[in-house]
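Sharing a structure with you now.
Incomplete set of chains, arranged as in the complex.
Naming follows writing order (A, B and C), and every chain is counted from residue 1.
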Amino acid sequence: MGFALEAAVHARRFDVALSMDDGETLAVLGANGAGKSTLLALAAGLLRADSGSAELDGRNLFGPRSFLPPHRRGVCLLPQEPLLFPHLSVLDNVAFAPRSAGESRAASRASALQWLAEVEASELADKRPGQLSGGQAHRVAVARALAARPSLLLLDEPLAAIDAAAAPGLRRMLRRVLAGRSAVIVTHDLLDALILADTVMVLQEGRVAEAGSTQSVLERPRSSFAAGLAGLNFVPGTSVPLGLVDAAGRRLEAVSETPLPAGVPAAAVFSPRAVSVFPAAPAGSPRNVLRVAVTDLEPHGEFVTVRAGHLSAEISTSAAAELDLVPGSEVWFTVKATAVTLFPL
Amino acid sequence: GGGADPAGGDGETITVFAAASLRGVFESLAEDYEARNPGSEVVLNFAGSSDLATQIEAGAPADVFASADAPTMERLAEAGLIDGEPGEFARNRLTIAVPPGNPAGVEGFTDLAGVRLVACAPQVPCGAAATRIQEITGVRLSPVSEESSVTEVLGKVISGEADAGLVYVTDALAAAGKVEAVSIPEAAEVPNSYLIGAVAPGAPEGAQAFIDTVTGSTGQTLLKDAGFQPPADRP
Amino acid sequence: MTGTAPLAAPDRVRGPRAGFSGLPLWLFVVAALGALFILLPLAAIVVRVDWTRFPELVTSESSIAALKLSLTTSAAATTLCILAGTPMALVLARSAFPGQQVLRALVLLPLVLPPVVGGIALLYTFGRQGLLGGTLSTLGVDIAFSTTAVVLAQTFVALPFLVLSLEGALRSAGGRYEAVAATLGASPTTVLRRVTIPLVLPGLLSGAVLSFARALGEFGATLTFAGSLQGVTRTLPLEIYLQRETDPDAAVALSLVLVAVAVLVVALAHRSSGSAVR
């Protein structure tokens, strides 16, 4: 049971395999153009793979010789743009799937009203899509997809256009309806992945860069993208005894989880909170001292994130003020070897 | 011919295909025929002669065909689609039509060489007649337009677009008030024949009866009123 | 598109406050000249009509019979065009197969075929001695020179109008809404009925209006294929043609009736399409 897909689309340099258990929610992360929407289009049957096959709950969706049309798949796609049917009222948009499934007009409208209430959009029921704001349209699209009660639900950035005040509520609602339902959710938002998904898959240029349980991927990212999402520093390089050497030849001492031979591709990961910032080269216990130029300062609350290229440090606002940091300042980042995790790539 | 008009079969429908220029006459004739043969009905189909011929060739349900020229009728007769020998029932001849007031001052056929003239193309009967008159008179015409039907010629004279046009006497008569006619004596030598015949096979009895009505006194009177000349055998 | 209403400036408001239209001024001048080119000839006709004789000409028995026949046959032809043309437009717009270009070009042919030739072609096909003539007579059907023949002739010349307008509308609408509808579980037939057709309704309607107008004005093919029998096949254009032989003024007066009917139909259609969708 569950969902398994393996497909390649040459024109988009896309080649991905995945499998999910029944009732599992998978978050797909990745940069713009990584192939996330392509993956969903393949699963929904809106795009044909050049090769590969897919199965859902034991039914074949497509294969080298077969192709189940979209409406027979029990797979519902909430696209990145809302695409509400412009000729139907908001209510009838949401009632579309139940109606197509053969429910009576009254019954389908009743369930549509329920789903609209779920996304806090009941008052929009009588409007036309053309009269909605961008975020209102997205909200209605979420309701419309949920009303289809699919075996597999595909959500393409469902919360990107929802306002900050409404997002938590909607996220909560999604978690409720996704519980026990197979779903794939494309997102740029870490919080979505954490709250909604059991497993995470990171796509990079049409390939799977890493996959695993949400916790493990975010705690021990194997790709710079996942590390960036998790807010961790990520330094790829080649392993040497007790650490690695990065592309620029800088040596980083680190603790390896498993014994690692020298000379293999490896990555070091550490938290910005573990990084201290000094105005001059410090003498002290930390083994890793990196000279960097500050590129950016991002204040949030009592802390400031000091970015220097790919690396970042998180220090208190007062410390930043004392250091008199501005973009361009030359500083030293230090981090204890015990705070750096090393693993093979 | 002549004498009392014959009676046809009762309760019959006769379908008559007739050249468009015969519409007025044939509609009166049909009424007259129906009045004298209660229960029978005459269905009239008007179009250009060659259109009608094409339709009959393709199996159209015609019983009687009245053509505005001889070649078209011969075409059908050769194809065996006409019952017996088609007969001429009227003639027509060319005349010069000019806009009211005759702005170009056309007095006769020879004047046509210098004015903006519209005639029929040599391929159609009225054009063929015009060509013959040119041969007889020795006048060479260069029309600004060679139309495919007399109606088009007449239209251009009525609208004042042309200084003169070569049309049939009947056309000039029908458009009296909108055009003036200048007669061509030589035109009498190249008359245009109207022929009528029953369509083969399977024309009903009434077909011949209707043809007889046309060639009979009622028909001839109506045709004369419309400006047609009688056929050759009946001066 | 949904969800960006503020950019769809006109906001359904008409008149001077209607927001952004963005047309350069010179364009209106050129457009007015173009409109004049069509309107002046119409005015010229109206001026020439003998209005004292107009009522009598227009209400003659033959005129009324012709008008009635024209309206019913054009309506029937339009219906046939919608039934046959909608699937053709959908196939041309939404699927891809070898030879599609050729098919599209062929479907457009009745547009360019002189109507008389179209009539001959129909006669060669459905006439007693035509391609299907034998089959049809065996079935006891005799089409030529019947009102059915008029409808067929009108459908033949009007079909391309419907196919073309609709295909254009379908192409510009794109297939994305249909895709979404399919993933919501709607079968192709449901998608067609509930999404595709409503979305392109304005296009379908303007196609139907065009077809109706073309059918209403159809003359050459009807004359050749159906003949000109009063009350059976003599439509208004044929009546006008015949009148011209004997009474050109009457012909012009009758043309005005045709024009009036057409304007009415077009205006009504646009009124209802305006309120239906968009």
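Simple rule for what comes next: contacts are C-beta pairs under 8 Å (C-beta built on N, C-alpha and C of every residue); 3 or more make two chains touch, one makes a residue touch a chain.
It should be emphasised that the depicted structure is a prediction, and the values quoted were computed from it without experimental measurement.
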| item | value |
| --- | --- |
| Whole assembly, copy number of each distinct chain | A x2, B x1, C x2 |
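Convention: only the chains that are shown with their structure count from here on.
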| item | value |
| --- | --- |
| Arrangement of touching chains [line / ring / star / complete / other] | line |
| Chain of greatest Cα-centre distance to chain C | A |
| Between chain B and chain C, centroid-to-centroid distance (C-alpha), Å | 36 |
| For chain A paired with chain B, centre-to-centre distance based on mean C-alpha positions, whole Å | 87 |
| For chain A paired with chain C, centre-to-centre distance based on mean C-alpha positions, whole Å | 53 |
| Multi-chain contact residues (two or more partners), chain C | none |
| Contact set on chain C toward chain B in their complex | 116, 120, 123-124, 127-130, 133, 142, 144-145, 223-224, 227-230, 232-233, 241-242, 244-248 |
| Of all residues in chain A, those that touch chain C in their complex | 44-46, 69-71, 73-77, 79, 81-88, 96-97, 99-101, 129-138, 144-145, 148, 150, 154, 161 |
| Footprint of chain C on chain B - complex, ascending | 15, 17, 20-21, 23-24, 43-47, 51, 54-55, 58-61, 151, 154-155, 158, 174-175, 178 |
